[in-house]
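Data first, discussion second: the structure below is written as structure tokens.
Removed: one protein chain of the complex. Kept in place: all other protein chains.
This part shows chain A:
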Amino acid sequence: MNTLPQQLANGLLLGSMYGLIAIGYTMVYGIVQLINFAHGEIFMTGAFGALTVYAYILPHGTSMWAAVPLMLIGGAIVAVLVAVGAERFAYRPLRQAPRLAPLITAIGLSLALQEVVRNFYPGADKARSFPSLDTTHDLGAVTIKDADIFLIIAAIVCMSSLAYFVRKSRTGRAMQATAQDPDTAQLMGIDTNRIIVIAFAIGGLFAAVAAVSYGLKYGNVDYRMGFLMGLKAFTAAVLGGIGNIYGAMLGGVVLGIAETLASAYINNIPGMQQLGGQSWANVWAFCLLILVLLLRPQGLLGERVADRA
């Protein structure tokens, strides 16, 4: 099915996944002004955490109704531990260092995580099959799989709880204060180190949810899966306005839809017949990033960077 409603649904689903991962980039950036380029690999380790639960812990033939929640827990534990560990041991010692140092560390950490999984996780050097939810539902103009339903519900639940948490909870208020003025936040009695850990942990949690959705939807995972997904999610975060949690989700959805529509329809434009199809999707996604950086560098919902001198 290649109808417009179907393409929009595909884009929305892909974009929700980008958005869930983008939260990790944007929350960490909002609080410590660090681009955690290892976040794609945190997403990847979440997928392997969930796979471990399914392949090595649960008995064969466990129903997916029971398996999926346990896989989510397993994935979340691994991704949160990796994210919090990265903060504690890789980034915190560099808190006062020039900005380039943590950035290079992030890239190194990203490679290290890939290699650890490739070398030590059985069969992870090639794609490992992940239990998928393939049952399809025909909704008239749109056909979706169970995995898609899981993804969209997960994204809505995660985003609305996060919005509520940040706005209404005491810790959420402390996060806003820390993002706006970390020194003054300490003067209020806020333990800003704890807030930073929480930001990394939420990023890890959301990445794990995205990772389980990814596995259920595509049916396999591999040690490199975090690279492109991470890069796209980072693009989504910048597109929406980095530092802004609503921007991350909006940026994800806009990017997902733009990429899907471009690869489906751009070859209908005279002279551009060669540029359609899935193989060009990444090109259009990154073209969009370049356009945004040129025309609206603060992103769709971003605040002016001059806000913080």
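As a convention for this text, a contact is a pair of C-beta atoms (placed from the backbone, for glycine too) under 8 Å apart; a residue touches a chain by one contact, two chains touch by 3 or more; residues count from 1.
Assume contacts and distances are computed from a predicted model.
**Student:** Which one, "ABC transporter ATP-binding protein", "Cu+-exporting ATPase", "Putative tricarboxylic transport membrane protein" or "ATP synthase subunit b", is the UniProt name for the chain you do not see?
**Tutor:** The record names the chain that does not appear here as "ABC transporter ATP-binding protein".
**Student:** Using the touch definition up top, pick the residue from A:Ile21, A:Ala177, A:Leu216 or A:Ala285 that touches the left-out chain.
**Tutor:** A:Ala177
**Student:** Which residue among A:Pro98, A:Pro122 or A:Gly189 touches the omitted chain?
**Tutor:** Only one listed residue reaches the unshown chain, and that is A:Gly189.
**Student:** Which residue numbers on chain A touch the omitted chain?
**Tutor:** The missing chain touches chain A at positions 170, 173-174, 176-177, 180-181, 183-192, 303, 307.
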